[in-house]
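For this view, one protein chain was removed and the others were kept in their places.
Every chain is named by a letter (A, B and C) in the order it is written, and numbering of its residues begins at 1.
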Amino acid sequence: MHNRGPRRVGGCLEEIIFLSALDKPVLIIGGGVAGLAAALELDRRGLASLVVEKGPNLGGQARGFCCKALEVCARCGACRVGDLLQQAAQRPALGALTQALAVAAQRQGAGWEVTLIPQEGPKPTSPALALERPLGERLLVQTGAVILAVGHQVFDARKKSRLGYGRVPGVMTAGELEETLAKGGLPGQARRLAFVQCVGSRDQALGRLYCSRVCCGFALRLARLARYLEPGSEVTFFHMDVQDYGQAWRAELAEMRAGMRFIRAIPGEVRPGAGGPLAVFAGPDGQPQEEEFDLVVLATGLEPPVAAPALSEMFGLTPGAEGFLTGGQGVLVAGSAGGPRSIAESIESAAQAAASAAEHLVSGQAPSPEVAHA
Amino acid sequence: MEALLFLGCTVPVRNLNYELSARKVAAHLGVELKDMAELGCCGYPLKAFDQETALLLAARALAQAGSTGLTVVPLCSSCAGTLNEAAHHLDHDPETRARVQDKLRPLGLEYRPGVRVRHLARYLLEEVGLKAIAQKITRPLNEFTFAPHYGCHLLKPSRVMVGFDDPEAPTSLARLIEVTGAQALDYRYLKECCGGGVLGADEDLAGRMAGRKLMELTQAAVTAMVVICPFCNVMFEGQQKTIAKKLGSEIKVPVVYLTQILGLAMGLSPDELGFRLNRVKPKELLAAFK
Amino acid sequence: MPRPTLCWVAAPGLEGLEPPALAMAAGLDLDQGGALEAAVVTVPEVQAPDKLRARLLGRPVQWLDLAAELGGGGEGHRGQRAAAALSRAAGRASLGTLPPLYSPQPNQRVLVAGQGLAALAAARQAALLGHPVLWALSGDDPAAAGAGEDASQVAGLAAGLPEGIELAPQTELTNLTGAGGSFTAWLKGPQGTARQRFGAVALAPGGAYRAEPAPPGLAPDLSRPLSACQPASLASAQGWRQVAILAGVGQPATAQGFARALATAYALQAQPGVQVTLLFREALVAAPQGERLYRQARQAGVLMARLGDGEPRLADQGRTLVWQDQVLAEDLELAPDVVFLCEETGAPWPGFLDNNLLWPARSRLLPEHARLDGGRTARAGFYVLGALRGTPAGEDRLAEAAAAVHDLHDLLGGGAAPLPAVRTLTCARCLTCVRVCPHGVPEHVEDHIQPAPAACLACGICAAECPAHAIAPPGWSTAELMEGLACGLAAAPAPAMVLMACGQSAMPAFAELSRSGHVWPAGLLVLPLKCAGRVGLELILRVLSLGAEGVLVAGCHEGMCRSVTGNLRARLATGQAAGTLSDLGLGPEAVSFLHMANNQPQALAKAVEAMYARLGAVE
Partner (left out) sequence: MRLNDCDPSFKHEIARQPGGEGIKTCFACAACTARCPVGSLKPEYDPRRLLRLAILGRREEVLSSPLIWLCCSCQNCSEVCPQDVRCTDVLTAIKNLAAAAGYAPPSGQAMARQLAAHGRLLEVGEFENDKRAELGLPPVSEQPGDYQALLGLKPEAPRPAGEGA
């Protein structure tokens, strides 16, 4: 870290970094897909940045995602996280502070002064990258622009009690299935799989009146992978509408429709059965029907990040649609913090955030260190 | 502790054992259940035909009861549901409230928002508390297993019954049963409706709805089914023989009220709790209290 | 031949190893601060201290991420693996190859061809980054919006155009050749056709509406495109009572098309006396506000008619639509006063891309590829944006344009792209490289092959395919690879096997496993490659001839290769090698190919162990 010097704030000695001065004009909050991509895009423009991540590792939630290719790439984008980490590690100008939390922000001219504190938490799960450094002490960061890339949170399936998550054995979320498949196979002797879509999405009763966009593709690819790993397994796909992901997807979807059972109905209940979870759903004749599965997988939707209200207040932002973050003067939003986005879409939105941040640095005349001292 | 007892139409005429045991248990727990002569029908019976009038009748009851400032405690789930929904509606919709007030005014009544309605079971669980009940248990019912029947209107609609039990995985009755030391049975048709709501429209259908629960419980080793609503009682106890005949199967499921077994566990005698009036006698249970 | 020196940079994962002993085992001098002829350094270049980097400048250096290649295990085991890896690097370093000096400056000019939000955003961003931009507009007005775009958003952006954008109104891009850093564009304008040079090209037509085809047999006077119902009050004026809107009945619409149909349905339904029926197969509500629009339309009273398979049937001389209701399972009929056809935005592909000699098939140029986002195509420096790519109007187009401009800025900045070395004397001008290069790098100019200055990703496909061994990206000639492997294999304990690891998939996975302490077989030698495409039949057979008993080639999943066909070529070569081994009466199982992604380390570990177990069994 360059250009730092101690100063006294409120009686205690704090370290201050003048990001705005030379080396790190943009502060990126969140070290997931969007945060990393934003840092890379800024670097490609020749602008330095500092990534602040509250967890112990960079890469975010998508780092635990599994590859959904059979032999042919499924275009899920999960490996793009690896690409980003690799590219980031090859760009020495990038810096990242892990286990660091932004707790306060103050406008300084056109830029910001952001206070970071160390965040207690679990140890890193994978070996640290060259650019990752844990934050040791409280830090004040002066920066010309801020990019919020704090991601999303996944809907808590317990809130939809009728689907049995957390109390019926054999009911899991798609995220949990993802982790299981990443380790190489289906849990136990699962042969009969049911996927339930729109859990926490498209739901007026929950106040989630939006489509989470990614779940159809995500769940169907997982289902296909599960069938590939366990060739005898049968998949039932409970859904309302299958969303569209482009030309190649349509061809794949036709194949998936042929190989899986698509039922256009959302189950009313999942409860324990004799040999596994029992789904109660409307049959094609309009009659309630029960069927036992080995595994019921809930495609949980994307929700605004937990930190959204706090960050909105810190940076004086107006809450956006559905509670996701929106930007403001010198504050840009990247990735799924701004709304449900796929990995690829998050990366593209990071490019836009980086471009806007760069424009802000020029037009907003970020404060010079002298001004900050005064 | 004081509360206002809401008897409704059926309980004081047809379910005296329920009323008796409820009053006894409440008194035993130090709850004074006050009576109010003016309280009549809650409005539920008219809802399907003319809900505006049904709402007026509920509002009348709420206005009457509200003047006491006490929590209204119905014994019947339908009354509890109707009054809760009406109060919710009136409290959240000023337009309806104004319209209703206009109709109540000539009767010298006024609905004041915020009337608290709690079914007796919910009242026992939330206001009296399991701890207080447990302290009064002198004769634990350890050797018995009861099948709770929640019915519909104790728990639903959950947007009205805010903060109470989860209708998808209810535990409230089970907890009230288990506080006596008895086992609460979890069974397949636990959450299903008794069918009472369609008895008037399709007796056969109503019978099959109640019948599938009764048949399941006939197979299970259960001391009795525990109910908290006179309408559910009609289906399970009153109609039990008819249903058995119609379905052509052996059905024998004793039906008791929650307050009856709470009373037994508190040391009250079967006679005091009106067991004489139970039509399908819980013989196993009563034998232990001879 | 230079004698390489070992420069030992301590790094996490190298603890417990003794540099002097390793230097000796690998036949290297240990750096004692003296003069260096050539060097092997144990960390990647970016992690080396500045002083060391300065000292090594201009010398042949093998940067080796030793920690990423070692893995766990006992000290003896790791020492053995380290010695083999260092020997391999030493072999290459001793060749003393330096990157080619020939490095033409990439052209910095950027051509933006098209009109509307995407073109405007790309031109703006490129100019802000200091690139001279020629914006070839199809019309006259830089503030003109494309179909489906928010005119005020476009006008707002156009109001503050930065300096450095030269406008060429009514100008069309009619032909294009070249690749990143060196494109030649033919531009046809009011003054005729001119040929100009550019470093990067962004194709971003504004796009127009295309109406969904009407169901065959529908009475022609009934159907209209959706845009013909503006304003909605037209409905009352025309006395329409029953309005049908087809929103994806033949094939599903896109989320944007569906959202537009919903908004129109809502506006029409609000007209007195009008009942709108929206027919569709899937409710595509993934667009921003899509679900709200869907609910809002239902709330207004629009009838949602979901179709099963197939289009609605027609009766009554094409004036009545008949379909089966999905809930009632009975036929519904509607005799509408008008049928609106849903519209999607799109743009036609320019004709020059049909020239298969200069441009690969469109699906090759722009496959649906998880790594080719942000406007990128397989041809570095050539970007396809907006309506032509099918990107939804609005923020997504801005994001795509921003990503494309960052990419071209990076490319033309000269830092990222190495240049393949072409040995003109041995080159046979067979044009194999021109044919196989997925990035369009080699160009045949005046009887020699000339690489574009900013387009090469060093995938090595050309090097693998060149029959004259005349071309290779820097450091990746067959000779270099062989010298390194020969030394490495000599130092590796038997049975020795080589993993040819793609830098996009296998190598990161391998490195991650190594760093987390996975124990690799002692005789496993890793050959890190930029792309599996560098692997050809010849390379595999040569490696076997050097004494390797097994070769595992690991590349990306099909459809994920950054160089489009690198993985497929490598897989083909592996199959050919297995066939050759069979023909010779040797075990074909000595070679195999693995499709994997960088987040599938376990698959790699399994494949390595399986092959090693087979080799051990043969021993």
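Going forward, a residue touches a chain if its C-beta (ideal position, glycine included) is under 8 Å from a C-beta of that chain, and two chains touch if they have at least 3 such contacts.
Since we're looking at a predicted model, the values are computed, not measured.
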### Task
Just list which of the chains on display the missing one touches.
A, B, C
### Candidates A:55, A:267 or A:304 - the one touching the absent chain
A:267
### Candidate in contact with the missing chain, chosen from C:283, C:433, C:471 or C:540
C:283
### Message
From the list B:51, B:68 or B:145, pick the residue that touches the absent chain.
### Response
B:51
## Note on the structure
In the full complex, subunit A touches the hidden chain through residues 162, 198, 202-206, 240, 264-269, 280-282, 285-289
### Task
In the full complex, which bits of subunit C touch the chain not displayed? Write them out.
242, 275, 277, 283, 294-295, 298-301, 303-304, 306, 325-328, 330-335
### Query
Which parts of subunit B are in contact with the chain that was left out?
7, 9-10, 12-14, 16, 19-20, 23, 35, 37-38, 40-41, 45-53, 55-57, 60, 89, 96, 103, 106-107, 109, 152-153, 156-158, 167-168, 192-193, 195-198, 200-202, 205-206, 208-209, 212, 274
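Here is the rule we use: only the chains that are shown with their structure count from here on.
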#### Entry: Chain centre separation in whole Å, for subunit C relative to subunit B (CA means)
66
#### Entry: Distance between the centres, which are taken as Cα means, of subunit C and subunit A, whole angstrom
22
### subunit A and subunit B, separation of their C-alpha mean positions in angstrom
47
### Query
Which bits of subunit B are touching subunit A when the two form their complex?
166, 168-169
### Query
What residues of subunit A sit close enough to touch subunit B in their complex?
161-162, 167, 269
### Query
Which subunit C residues qualify as touching subunit A in the complex?
12-13, 44, 46-47, 125, 128-129, 251-255, 282-286, 288-292, 295, 326-327, 329, 368-371, 373-374, 390, 395-396, 398-400, 402-403, 405-407, 409-410, 413, 504-505, 508-509, 512, 515-516, 556-560, 595-600, 602
